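Missing here is one protein chain; the remaining ones are kept as they sit in the complex.
Just so it is clear, A, B and C label the chains in written order, and each chain counts residues from 1 on its own.
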């Protein structure tokens, strides 16, 4: 299964008094990696269509932490699509530092149309969006 | 089962361009609620003992998001201890806004002794720490 | 000159590997204190009027740092209005911990009407908004 990879140097502000990168940052890293992944496909997590705005709010996020990383460490993130539902997308993120697994996370978001007053209505993932994600799913590798 | 409750007003910086509080903040909220909970018991997530420093690094965190919250909404968080292991603690956090469930999260951390160079060694949860958490577990309600 | 005061307990996520609260957080603290101040007066930094949305974007922010603060320190912030222009407001923030000055900051924002596509147009500060801020200026004390 192909994946999308990006790297990120850990910043000073991301560390905490324990001397390591604070766990909450990994949820930012996941979104950032997702955006880079979608960007590489000409897609985004929020965009203006011909007549409407589309958004992909998160409904679930989780992460397991295996090893700490520190200021100036370069972390590589591998993104795959763990599940491609009718309107939901579940990504898996594997974080690696110097060949060692650091953390593994999952995020599920739902494809939505933005209605008035920022309200959201889930809709089917549009065919072109789905087609571009397909190769990054397990079945897409077949 | 008793729980610990605290409230928090959603800040402007916590919102995103979708007009809602960004999901990643809930992981900060969970840690903050945990700290308030421990504080109410005279405990902390990192403290100096007689001869050593103790720390409770997170090994796992997850959250499901049910409804969005917005700038200036007041969110109540209820903290319980879902599991009290030999050296691990799993908290559950229920976020509520105006009577409606907003999000539900879990965080597992491990009681550690801080060795040189910020390295961590898991140890058994000290008896006094355990005794104070016990009432907030399901069995503690017996 | 009267001031508005609020307190805040320093959070774990706000610390960095130097063991102190990262300087960038003070700009969040200033906005948070401003919002609490405005909230106490029945005002806000972004709100829906009868027909329009109003917003107060920042055009300038600065802070001098005198002493570090650490995890679980309780910091008191005193807010005053240093300058009340035609459409701009300059706040001053004095941060104190255990009687010692910690930091002193200033933020200038501009009263704006939100036009289409999130564009902003500066307008005169409305009379009721101005009247409520006046007592917190130096001349307001006369």
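The rule is simple: a residue touches a chain if its C-beta (ideal position, glycine included) is under 8 Å from a C-beta of that chain, and two chains touch if they have at least 3 such contacts.
Every value quoted in this text rests on a predicted model; they were computed, and no experiment measured them.
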{"item": "Sole contact to the chain not displayed, among C:5, C:39 or C:58", "value": "C:58"}
{"item": "Residue among B:70, B:86 or B:119 touching the omitted chain", "value": "B:70"}
{"item": "Positions on subunit C where the hidden chain makes contact", "value": "17-20, 23-24, 27-28, 31, 46, 55, 57-65, 68, 114, 118"}
{"item": "Residues belonging to subunit A that touch the chain removed from view", "value": "11-13, 28, 31-32, 35, 39, 44-46, 71-72"}
{"item": "Interface residues of subunit B (partner: the chain not displayed)", "value": "12-13, 15-17, 19-20, 22, 24, 70-71"}
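By our rule, only the chains that are shown with their structure count from here on.
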{"item": "Most heavily contacting chain pair (counted by C-beta pairs in contact)", "value": "A-B"}
{"item": "Chain occupying the middle, per Cα centroid", "value": "B"}
{"item": "Reference subunit B; chain at largest CA-centroid distance", "value": "C"}
{"item": "Subunit A-subunit C separation of Cα centroids, rounded to whole Å", "value": "34"}
{"item": "Whole-Å gap between the CA centroids of subunit B and subunit C", "value": "29"}
{"item": "Computed distance of Cα centres, subunit B from subunit A, in Å", "value": "24"}
{"item": "Where subunit B touches two or more other chains at once, by residue number", "value": "28, 31, 46"}
